[in-house]
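One protein chain is absent from this view; the other protein chains keep their places.
Think of it as A, B and C in the order they're written, each chain with its own count starting at 1.
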Amino acid sequence: MIVVMKKNACKEEILQVSAQLQEAGFHCHVVEGTEKTIIGAVGDKSRLLNMPLEALPCVEKVIPILAPYKLASREFKPEETLIKVGDITIGGPSLHIIAGPCAVESEEQILLTAQLVREAGATLLRGGAFKPRTSPYSFQGLGEKGLRLLALAREKTALPIVTEAIDIASIDLVAYYADIIQIGARNMQNYALLKKAAKTGKPIMLKRGLSATIEEWILAAEYIITAGNPQVIFCERGIRTFETYTRNTLDLSAVPIIKHLTHLPIIVDPSHGTGNWRWISPMAQAAVAAGADGLMIEVHPSPADALSDGAQSLNPANFRRLMENLSNIAPYIGKKLTPPSPYLPADEPDNLDFTAQNCCWNSTAKTTEKEA
Amino acid sequence: MIVVMKKNACKEEILQVSAQLQEAGFHCHVVEGTEKTIIGAVGDKSRLLNMPLEALPCVEKVIPILAPYKLASREFKPEETLIKVGDITIGGPSLHIIAGPCAVESEEQILLTAQLVREAGATLLRGGAFKPRTSPYSFQGLGEKGLRLLALAREKTALPIVTEAIDIASIDLVAYYADIIQIGARNMQNYALLKKAAKTGKPIMLKRGLSATIEEWILAAEYIITAGNPQVIFCERGIRTFETYTRNTLDLSAVPIIKHLTHLPIIVDPSHGTGNWRWISPMAQAAVAAGADGLMIEVHPSPADALSDGAQSLNPANFRRLMENLSNIAPYIGKKLTPPSPYLPADEPDNLDFTAQNCCWNSTAKTTEKEA
Amino acid sequence: MIVVMKKNACKEEILQVSAQLQEAGFHCHVVEGTEKTIIGAVGDKSRLLNMPLEALPCVEKVIPILAPYKLASREFKPEETLIKVGDITIGGPSLHIIAGPCAVESEEQILLTAQLVREAGATLLRGGAFKPRTSPYSFQGLGEKGLRLLALAREKTALPIVTEAIDIASIDLVAYYADIIQIGARNMQNYALLKKAAKTGKPIMLKRGLSATIEEWILAAEYIITAGNPQVIFCERGIRTFETYTRNTLDLSAVPIIKHLTHLPIIVDPSHGTGNWRWISPMAQAAVAAGADGLMIEVHPSPADALSDGAQSLNPANFRRLMENLSNIAPYIGKKLTPPSPYLPADEPDNLDFTAQNCCWNSTAKTTEKEA
Partner (left out) sequence: MIVVMKKNACKEEILQVSAQLQEAGFHCHVVEGTEKTIIGAVGDKSRLLNMPLEALPCVEKVIPILAPYKLASREFKPEETLIKVGDITIGGPSLHIIAGPCAVESEEQILLTAQLVREAGATLLRGGAFKPRTSPYSFQGLGEKGLRLLALAREKTALPIVTEAIDIASIDLVAYYADIIQIGARNMQNYALLKKAAKTGKPIMLKRGLSATIEEWILAAEYIITAGNPQVIFCERGIRTFETYTRNTLDLSAVPIIKHLTHLPIIVDPSHGTGNWRWISPMAQAAVAAGADGLMIEVHPSPADALSDGAQSLNPANFRRLMENLSNIAPYIGKKLTPPSPYLPADEPDNLDFTAQNCCWNSTAKTTEKEA
């Protein structure tokens, strides 16, 4: 910790501040500069300390030197943390694509989507059963029924499930069904939820808060790890900026930075990160090229009919096209996509063309191919 | 709702979109412009609807016309909502100052502070018993003991208590002691907590999220009101911007805007809004001049010894000076400060100079007077 | 300057960095912490130095201790700088209101406005002759004709003129007519323009860039001062944030901070700072209460007919009402408004009701009084 004294601080004040620091267990090194004096405070407890020395008028500012987190830090644990979910390992050489609808809407919708994304190469299924919505009047999800439908889809496709827990009341229920528990952006600093989620023992996918700095995000992971659960997967999903053309600004630099500062895996969600299906594929490719361990992508069999976030969902044709591109790029970043397995072909739905009756949708599919 | 079609949208696509809208219960008005066609959709359910028409490639964008909130809206309820807390009414002509330490630390600290702020003219006491902290290693508050100490301070000074609830597990406990329940910035979109807080029947002070737009903030209030509790007090406490000199950027324009869009009172927290005691007084004055119904200010008898947020707490001398200034300005904004009552003089602590033994603090007090 | 070494930096690397610093003229103090080593570098040239030590993998980060500006700093010159413009002094106890239209549109418009604002108590006249517009298709101002009209208005009302210079080609022309040269937000880091403006010898009103930190803003002032002109007036006009309800977020904390860090005066522009006439008056009051030395306010005799920025202009009735409020508040902040002088009553236009023919406007005026 460095304490920068005000220019006009007198010797007595410098001694006083040093004395306070020493009392708190620090060794002090006073460095008199040509204009200002600084005090370097060294000690064991520096990580825990929070002395409000800036309350003193003789102090200009206090600059911490050590990162405020520890267990999540790569300095603390240099080797990468690998997170196992069934047969899958997140954080190693495999690139994992988590795909599925924003919200589970019906058995037909989730089964069809699960089948579609699995065949295209996704290795995990996403779908919201409890939806945190900005407006109390928006669709809030199917609740437990949604979880049961996800479990059914898992049974049919063998894809592990990622789904969000939005409060303590329902988290045990979510943990019962989910393979990975998602903590949403709005709850990144809901510490009670973080601790409770940690206690479930399931891997936690921790989305970045809308205006969370990288340091605050890592500190939120630190809450989970200190509660006894080191299986944290970061998920970059865009931050809030002045730009209004996209719903959020996807901060892909978070990918190499998180991998530099921590030992934990990071995936990217280009659906929320852009808010518009048109930009999902290029940003998904970019995320992989930046070194992400995986992607979370919203896919809906008929986006224009979705009950939630249809505008930022890929349709099946565009998702398949994206998966092809990713499988080509990944090897050059040292990652590989697991090829879609031949599992369960018998269960293929008779009619993939859920939306055949919707002529606008059909013409859409053609246009989007060109656009993507 | 206005649907803007892509420039090259064909007649068939326009008909298709209109048909979807009509099926959803809208009347459609198609306006063909020189370059683009727009569809104006009119209908009862517009507020509830969330049709993801932007998922269609033929649609450029969808522009909502009506605000997504209703019960909080001044269009819905033109007259101002007054919130009664004991003898006090928030939202009317009185300006209310809520003052006290960031965190309750000890009996001596909270009683002394309560007495000090009451004598200076504060009409409510603040103090955190449960503290949501960015780092798991920071002081997390005294918990129930802190609540009991607040209640003791209320008994001694007759000041109603404002304190934060940070999770569902402890909210009933908080509601038992508190006169006003504070929902912190990080929990503004913790909808489970909002609904549970509403059920306590206590007035709710709803802090603005660090990156919440005004619309999202009002929607969070809408959650509380739809859960049956219309006693919401907004609290502007700064938003996150690129500026690093202050901890947050206090957005005082939220004051007239909230009063224009809603019928609810709004107060301002210049302590968190700036993060530095030096800027609290000018920003407190500014908030009152902008029309705020009250202020929430951190005051500590010895900021440099505070366990939490000392750097953004006023010392007693600076707080008294600020209260004098406010009492002069308020009448010209149509507000008045309640003069400190002569209540309980016998209980005055013998020694207000809690920090007499701390010479740095004493010299501090003198300097700050000049600086403020 | 503090150099923080990486945790795993070896002794050789620490010596190497120290040697580079010593070669550059610094004294080095190496402080070995429990986890990391830091090097405190002290020396005369610290202000000028820009060693890219962060390019070395053994260096984690470099933290500057001294502010990068000097001449603008209050540490360098503790007493306040007063700026004289004719009989007026900006920066002292008088509060100065600069009012007028966004753009000069016609002789009638500028003379009428000048007369109106003068009678309401404004002490300077603003008006754009050269307009920097985001779109090449927007009205770009009357150019030199606009300047001549401003000079005519000054002749009639004795109000000094503030007008913007947007490029080097026209700055001598602007300087010939203007009493204060305004540098707009977009040009805050147009260093060639800053230096050229400084050379004119006129006082410079330096608007804050849309995303300029306070430090960058002061550095822009430093460019002007180092070019030989210490007459700089800062003008806070809002910064760009995620909030879309207002055009910008007016950062009033800049007022006390600029006065703390520098010796120069600061005024506030609530018109650009909010982008909507509804919020101008409360934010103007707030700016004065925060300690501003003046305000710059857009006033138009008929805002709905303005060629530029009508939506953020006050009409005459609302401006007069605001001036009354300000004259009441100012004394309690240690400022006073100069009362409107009885100068030139004979020149009053026959018909102040420029917009009599516009019935919507008239009903507007009545409504706005209620609204404001």
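As a working rule, a residue touches a chain if its C-beta (ideal position, glycine included) is under 8 Å from a C-beta of that chain, and two chains touch if they have at least 3 such contacts.
What you see is a predicted model, and the numbers here were worked out from it, not measured in a lab.
Chemist: Which of A:L206, A:L219, A:I267 or A:V288 sits in contact with the chain that's absent?
Modeler: That would be A:V288, which touches the missing chain.
Chemist: Could you please point out the chain B residues that touch the chain left off the display?
Modeler: Chain B touches the chain not shown through residues 2, 4, 7, 29, 31-36, 38, 40, 42-44, 46, 63, 65-66, 75, 211, 240-242, 244.
Chemist: Tell me, which residues in chain A touch the chain that this view leaves out?
Modeler: Chain A touches the chain not shown through residues 211, 213-215, 239, 241-246, 249-253, 255-257, 260, 273-274, 278-279, 282-283, 285-291, 325, 328-329, 332-333, 371.
Chemist: Identify the residues of chain C touching the omitted chain, counting contacts across the whole complex.
Modeler: 13, 16-17, 20, 47-48, 50-58, 68-69, 132-139, 166-169, 186-187, 189-193, 209-211, 216, 219, 222-223, 226, 240, 276-277, 300, 303-311, 313, 359-361, 363-364, 367-368, 371
Please note the rule applied: only the chains that are shown with their structure count from here on.
Chemist: Using mean CA coordinates as chain centres, what's the chain A-chain C distance in Å?
Modeler: Distance between chain centres, rounded to whole Å: 40 Å.
Chemist: Return the residues of chain C touching two or more other chains; collapse runs of consecutive numbers into ranges.
Modeler: 211, 241-242, 244
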